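What you see is the complex with one protein chain gone and the rest in place.
Think of it as A and B in the order they're written, each chain with its own count starting at 1.
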Amino acid sequence: MSAEPGPPLPQPITSVKSPFRMDYTYVAGAGRSVFLRGLAERKLLARRCPGCSQVYLPPPEFCSRCLTELEAPFELDGRGTIATFCVVSFPFPGQTIEAPYVVAHIHHHGADTRLMHLIGDVAPDEVRIGMEVEPVWVGEDQLTTSMTSIRHYRPTGVAIGSESTRA
Amino acid sequence: MTSLSAPYTVEFPFDRTVGPKVGTFLAGLREARLFGVRAPGGRVLCPAVEFDPETAEETGELVELAGEGTVVSWTWVSTREGDPLPHDFAWALVAIDGTDGSFFHAVDVGGDPGRMSTGMRVRVRWREVRVGEIGDIGCFEPVPV
Partner (left out) sequence: MRDIAVVSFAQSPCVAANRRDDMAGFLLPVIRDAVQQAGIDRDQIDFFASGSHDFFEGRTFAYIESLDAVGAWPPISESHVEMDAAWAFHEAWAWLQLGQGDIALVYGIGRGSLPRDLDQVLPAQLDPYYLAPLRPHRHALAGLQARALLDAGRTSEQQLAEVVSRSLAAAVANPAAQKSGAFSVAELMAAPYVASPLREHDVAPCGDAAAVVVLAAGDTARRLADRPAWVRAIDHRMDTHYPGSRDLTRAESARIAGARAAELAGFAGYDVDVAELHVQYSHQEMILADALGLTGALINLSGGPLAGNPMTATGLIRIGEAAAQILDGRAGRTLAHATNGPALQQNLVCLMSTDPA
């Protein structure tokens, strides 16, 4: 027992830094890799379930409803409609795009699932559900096995600025 | 068909709030002072905790300790970047004099595992720059005989 009176107790601190940093390996898996490799060639590859005929974009390796392996990949032309969207207006750590910007679920023609990507070349307040969009690919030297091979989707048939986007 | 794979890094830059006993214990380290905390039955626990692990009762007053103790177990490891010591060292459980249980930290014996033994006497070696965290204790070192 500390009998002798020592110096007064220190003033308690209220928090400690508790940082974690962890390095990982991401394994895309067989199905996802087919899709990502397609992106590096400007191709949107979809696959159909032989059981329920659902067409997946992006396609996994097997149907998550029937659990059967999907059929061989085939290319879609990239056009689709906006199924739903939101306008991101707030900043957050790690943000790489200047707000405000539009993120949408895009229902590609010929696919039964929706793919999430950015909507560009249009003012956020002009974006509508049901609007037809198409991918804007990055330059040849920037194409890679990543969603970043598509810069964003833009409306088809709508003239924005000086550039007409109708095919 | 091989899968694509790629490296990536996840970081969590958390700040974590501490309780009053833990906060005082850590503030003590910043002043190069080691405290234990009184638990029911007169036991003293170091490092200090808010609740007694045996009875779950709230702990009592803080008790200043001399910072010496006895190694009750140890394991020898290779040093890595960011470790408390630049050469190989032991992680050890040290029974601090005047406390129950033991305290986990590094022990520096100059990189020679032959100098480590259960029962050896050790004392706190303070870091010069202290900020109020467990690393303010740089390590334990043998008490000279």
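Basically, a residue touches a chain if its C-beta (ideal position, glycine included) is under 8 Å from a C-beta of that chain, and two chains touch if they have at least 3 such contacts.
What you see is a predicted model, and the numbers here were worked out from it, not measured in a lab.
The chain not displayed here makes contact, within the full complex, with A, B. Of the listed positions B:27, B:92 or B:120, the one in contact with the omitted chain in the full complex is B:92.
Which of A:11, A:64 or A:142 touches the hidden chain is settled by the complete complex: it is A:64.
The omitted chain makes contact with chain A at the following residues, 16, 18, 20-32, 60-62, 64-67.
By the touch criterion stated above, the residues of chain B touching the omitted chain are 1-3, 5, 7-8, 10, 16, 18, 22, 26, 45, 47, 49, 53-54, 72-77, 80, 82-84, 91-93, 101-106, 113, 118, 133-135.
In the analysis below, only the chains that are shown with their structure count from here on.
Note on chain placement: the centre of chain A and the centre of chain B lie 44 Å apart, centres being C-alpha means.
By the touch criterion given at the top, residues 1-18, 20, 23-24, 26-28, 30-31, 33, 35, 62-65, 132-133 of chain B touch chain A in their complex.
Chain A contributes residues 1-2, 6-7, 9-30, 32-34, 36-37, 145 to its touches with chain B in the complex.
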